[in-house]
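Only one protein chain is missing; all other protein chains are in place.
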Amino acid sequence: MEHKEFKVKWGMVIDIDKCTGCGACMVACQAENNIAPMQDGSDKTMTLTWMLVYELSNGKPFPDHEIAYLPRPCMQCGKPSCSTVCPVVATTKDEEGGIVSQIYPRCIGCRYCMAACPYHARYFNWYDPKWPKGLDKTLNISASPRPRGVVEKCTFCHHRFMEAKEKARYEGKDPLKLPEDAYIPACAEICPTGAIVFGDLNNPEHKVAKLAKSKYAFRLLERLGTDPQVYYYSKREWVRRLADNYLSTEKTKGE
Amino acid sequence: MIDKEWLPEGVQRCSFGKFMIWLAIWGAILLWGVYGMYLVLSKGLVTTNLNNYFGFGLWITFDLAVIALGAGAFFSGFLKYIVGIKELENIINLAVIVGFICYVGAMLVLVLDIGQPLRAWFGYWHPNVHSMLTEVIFCITCYCTVLLIEYIPIILENRKLSQNLFIRKLAHNFHIFMPLFAGVGTFLSCFHQGSLGGMYGVLFGRPFAYREGFFIWPWTFFLFVVSAIASGPAFTMLIATLMEKISGRKLVSYDVKMLMGKIAGSLLCFYIFFKILDTWYWATVTLPKMGLTFDQVFNNNAGFGKWLLWTEIGLCGVIPAILLIVPKFRRIPVLLYTAAILDCIGIVINRYVFTVQTCAAPVLPFDKWHSYTPNWVEWITSIEIIAFGVIVLSLSYRYLPLFPQERQLNKS
Amino acid sequence: MAKGKSCLVLPFLFGLVGALIVGWWLFPELLYSKKTQPIRFSHKVHVEDQGMSCDECHSYREDGSFAGIPTTEQCAECHSEVQGDDPAEKKFVEEYVEKGKEVPWLIYQKQPDNVFFSHIAHKGIKCTTCHPDVGHMDTPPVYYEDRISGYSKQTMKMWQCERCHARRGASNACYVCHK
Partner (left out) sequence: MGLDRRGFITFLVGGAVGTLCTPIPWKTLDDVSIWSQNWPWIPKLQYGKRSQVASVCKLCPAGCGLSIHKVGKRPVVAQGNSTHPLSEGGVCPLGSCSVRLLYRPARVKGPLKNNNGKFEPISWDEARRILSEKLSSGKAACISGDENGSASEVLAGFLSLLGSEDFYFMPSDAQVSAYTWSQMGGKGQIGFDLENSDYVLSLGADILSSWGTVVRNQKAFATRKGKYIYAGPVQTGTAAAVDEWVPVYPGQEGVLALGIAYYLLKMGKGATIDGFSEVKNFVLSKYTPAVVEAKTGVKINKIKQLAQELVAAGSPCVIIGSDFGQGSGSFDWTSGILLNLLLGNVNKRGGMVLLPEVKVVESAPSRASLSKNVLGEFLKNVVSGNKKIDVLMVYDANPIYALPQALQVQEAFSKIPFKVGFSTFLDETAVMCDLILPAPHFLERYDDAYTPFGSGKVIYSVAAPVIKPVVNAKSTPDFILEVAKSLKKDLGYKSFEDVLKAKASAVGADFEDLLSGRTKVSNKWVGQNQLRLSVEILANGLVPDTEGTFLAPVARNYLGNTTQALTPTEVVVVRDSELKGRDLYVQVNRTTAKKLGLKQGDKVKLQGAGREFVGRVNITETVMDDTIAVPLGFGHEAWDEYVRGKGDNVFKVLSVVTEKGSGFQVWNKSQVKVVRA
């Protein structure tokens, strides 16, 4: 399969050691992307959570037990398993920046992409989005509302990228050379501990590019070959080991 | 009998009233299913038990299963018209109708299964040529049309209809072109049976389904084609037998059945050999490369134990293969039928695990196994397809000369 | 036999022509509902008589977005009270300015919510390439609404966007225009 290279590669580095699992990223994401509230939210098999915080455990009994929180947006894979399987070109990875697109009016809702994505980053609108009276007034004008029956996912708040480009154009700057803070997704913006860092992985000046090179940086399920644009960071070996499947004889990557 | 002049010549059929009762029973089930469809189409897929983990469930399993079992149509057609095995003409009509039912049913279920049925045609208008599913959409719809074309001349052979000169001529012309359609059908069907397999084999994010290839990539492409033709003839033969049991009349000679069994059996041997090879390679090479062990992708508690694999390959693979390939066993009806049933069950299990277990097996190390049980809406809409099939088949059997041997076999 | 044949050609032609008429004439008539703007806004009065330039009302905001049609508040900068004797103006002042309501203008080229159209990215292209040339009209044109899709008849279809992008060498990646 063709592996497209982009001049700009938007990426994230999530410092798991800083995450307190507060859920602010999830809530910010819901609001930013016009996700309708649901009545039963703890049943994760039915919810729409483009950003989902997983609780990781080192598997040991108390008092040696440790936990960590792992926020999971869409990985914006370099080699997406989802976009290639879509029968109707509703999801592609073809725009500068490397964000995997999801076009709702094109999606027929076959859910093949969901079956393909090992990260469970793709969500199907099982319910008709229901907005309590008046709540539609708080809709974000940057994100389009979806009907039921289509698949959606985290887009790195792609609309903010478009808006940043518009602003750059207005100010007479090059829309393809955005400064580091001109475009960041809602989750990264809200994170109270600054655990989520966002920027261009190809730009050595950007913080993400530096962090991603750390020996403590890793990605989820790297050995499947999806080449995610979301990196994680943890000094804890057990956390890094939980990022991928290992045979008992294998060493954790980077150890 | 009111419909006497519509019945094929020289055959006996049950009374019209009895037939109506039979139809009414299945019609009621069909209507219930239509209600289920209405629920799904009007309220969305939230009416089912599908969820974020199980985007694919009973429906896709059902789809894949009926398409595999319906493969008797194209393969019998291929053997009769292209290879020229004459004896198959005694069962080819049935094979075509069974295939037609299976494909129409699959299409109906697919329309239900997608979240936006009104956009179903996007597969044609905005195709992604890299997607296996696109091939499936193309081939399934095209092949459905081919099956319809193959079905039409059988309808035209109805005694009353064929009294019309035009219709008779038309039917004749259809027959002349039948090898062409059989060829096209074989190509289309082969291709999309393979694409269906390919759909799973390409999922490199899903270790349970992902298959590398020796000379065909993904390997499941090949396996699905072979497994379909290894079960399709057996299924057609079983349907014929079932119709005999229900109607109490002999329809197909045992020789023809044995022939179908032999065809299925040889292919099953071929298939199961490669399936075992494939499973072995997957368990010892593919999975470890992804950091997983064979044990990790099965889970008894979630209902996805290894017994499924042993049943599929051993009980429903190796055993029927032996029973069907050895003439001595094949000649014993009980063994022939049992083997055919096991064969079909094995293929259904295969389609089930590829569809459902693929989704159930966690890939993220911190995720857990999930279980899935279809709800009544999924069941009834699937059963509805069976009811639809029974009705089509009953009507066809009653009014169309499906079995050339029927008169001969029931002479006494 | 010849007679029989002509008998068959004629009904076929009738059917064909009838369908063509229905399809090309009656169908569009039925498909689109005609709507007029809530206020008969005269661009002519503003542009020709008052000498206003387009960007006095249709301007870019500081974040680079395009303001499109001005708000009632902006209009009220001049029309806080009725100035002339045009009944449309009177209606506007009474029903919208005084009540502090926005006018539900019908936008001929309105793109669906899933489209992100950046005016500033298309700055070099003439407005009338896509929009009707209303600048000198006294009465706004009739608005046709597709009864099925709910969109304006003049809403540009995606293939039109794509064609222009392809010609100009602009990217046709989905996310260039969709949100």
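Residue numbering begins at 1 within each chain, and the chains themselves are lettered A, B and C in the order written.
Note that contacts are C-beta pairs under 8 Å (C-beta built on N, C-alpha and C of every residue); 3 or more make two chains touch, one makes a residue touch a chain.
For clarity, every value in this text was computed on a predicted model and none was experimentally measured.
Among the chains on display, the ones the left-out chain touches in the entire complex are A, B, C. Against the chain not displayed here, chain C makes contact via residues 7-20, 22-24, 27-28, 31, 61, 63, 65, 67-68, 71, 112-114, 146, 148-151. Against the chain not displayed here, chain A makes contact via residues 17-24, 26-28, 30-32, 35, 37-44, 47-49, 53, 55, 57, 60-63, 65-69, 104-105, 128-141, 144-147, 149, 189-195. Taking the complete complex into account, residues 116, 118-119, 121-122 of chain B touch the chain not shown.
One rule holds in what follows: only the chains that are shown with their structure count from here on.
Averaging Cα coordinates per chain places chain A and chain C 37 Å apart. Note on chain placement: the centre of chain A and the centre of chain B lie 39 Å apart, centres being C-alpha means. Only residues 44-46, 50-56, 113-116, 119-120, 122-123, 126-128, 130-134, 136-137, 199, 202-207, 288-293, 296, 358-359, 363-367, 370 of chain B touch chain A when the two sit together in their complex. Interface of chain C with chain A (complex): residues 60, 62-65, 112-114, 116, 118, 120-121, 123, 171, 173-176, 178-179. For chain A in complex with chain C, the residues that touch the partner chain are 89, 91-92, 94-96, 99, 101, 103-106, 142-145, 155, 158-159, 162-163, 165-171, 175.
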